[in-house]
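Here the complex is missing one protein chain, while the rest keep their positions.
Then we have chain A:
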Amino acid sequence: MNNDKYLKYSLQDFLDDDAFIKWVSGKEQDPVAAQFWSEYPVLYPAAAANFEFAVTVIRSYRSQEFWDNKDSKARVLERITATIAIQDARPVRMRWLNNWMRAAAVALVISAGVYMIVNHYFRPQMEQIATGYGEMRTVTLPDHSTVTLNASSAISFNEEWSDKKAREVWIEGEAYFDVKHINRTGPGQQFIVHSNGISIEVLGTSFNVRSRHGRTKVGLITGKIKVDYNKDRSLVMLPGDYVEYANNQLSVTRKLDKPEKIKRWTEIQLTFTDATLGEIIETLQDNYGYTVKVADASLRKLMIEGDINVTNVEELLTVITTTLNVKIDQPSKKELVITSGK
């Protein structure tokens, strides 16, 4: 990669360079190539201005809306499945068939459809999905309910859901649920989330579960859920309710002013309301894998009043150092040392 042509790269040269374009649009998977481009301004200072100019303009353009149209994803697939099932079974010259044959053809259409569905959906297996540090993922469950997993979290569920059994999922870490209400009686209507000693029973609703360090926090946004704990105890939650479960007891119960705020992390990566430094540190350790040393334990109690909404850790650290009287040192990439005073 070390090449004299880069010494005097013009703006046009950058825009023409396939390798540069691939990197700047985040498509470069080769770490060596990616490193070359990130070190470019240092390696070729004479062309650094053009480089940064190209990066700035392309980045501005790339911040456009991405229309994923997720809501229709399952519906369009169902249509595709149906069309294919009918096409695969369509007899070539229907009008020559007598009535009896017609009935047979119809049966064929149906069984072909059933075969495909059977082939696709009815292979019982445990599905397990986990996210790493700083990673977030939305998972669609077999009933088309969706779960957004926060960083370092995991979900497992049976790949096959029948209407004879309750819909069940197991959660570690933090997850936001948007559960489909199924209009039928029987156990298949039940939706149960198991997390660290408690079970949450749901009827078509959206809520947030956070289970970290032996503590499980459940916040309800819409609908109604029942929390079962300690085998025989239970509590019905209404929208805005927020409970915390730790050491075999349901410890805190409070009403949230704006319940939808607890799912803000699904949209922005880092979000806090009236957070203490201790809470922020916990998130940095759990979701981003940082090791944080605090010089004086009382610093953890410092609070940043109001809302913080940032997209990355660096911005978060800037917010902390500009609002609190603390200094943050970063001896290595994933290590932070917080001391009081500037």
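Going forward, contacts are C-beta pairs under 8 Å (C-beta built on N, C-alpha and C of every residue); 3 or more make two chains touch, one makes a residue touch a chain; residues count from 1.
In this text, contacts and distances are computed from a predicted model.
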item	value
Omitted chain (choose from "Xanthine dehydrogenase YagT iron-sulfur-binding subunit", "histidine kinase", "ABC transporter permease" or "Sigma-70 family RNA polymerase sigma factor") - UniProt protein name	"Sigma-70 family RNA polymerase sigma factor"
Sole contact to the chain not displayed, among A:Ala33, A:Ile58, A:Ala130 or A:Val337	A:Ile58
Missing-partner contacts on chain A, residue numbers	12, 15, 18, 21-27, 29, 38, 41, 49, 52-53, 55-70, 72-73, 75-77, 79-80, 83-84, 87-88, 116, 119-120, 268, 309-312, 314-315
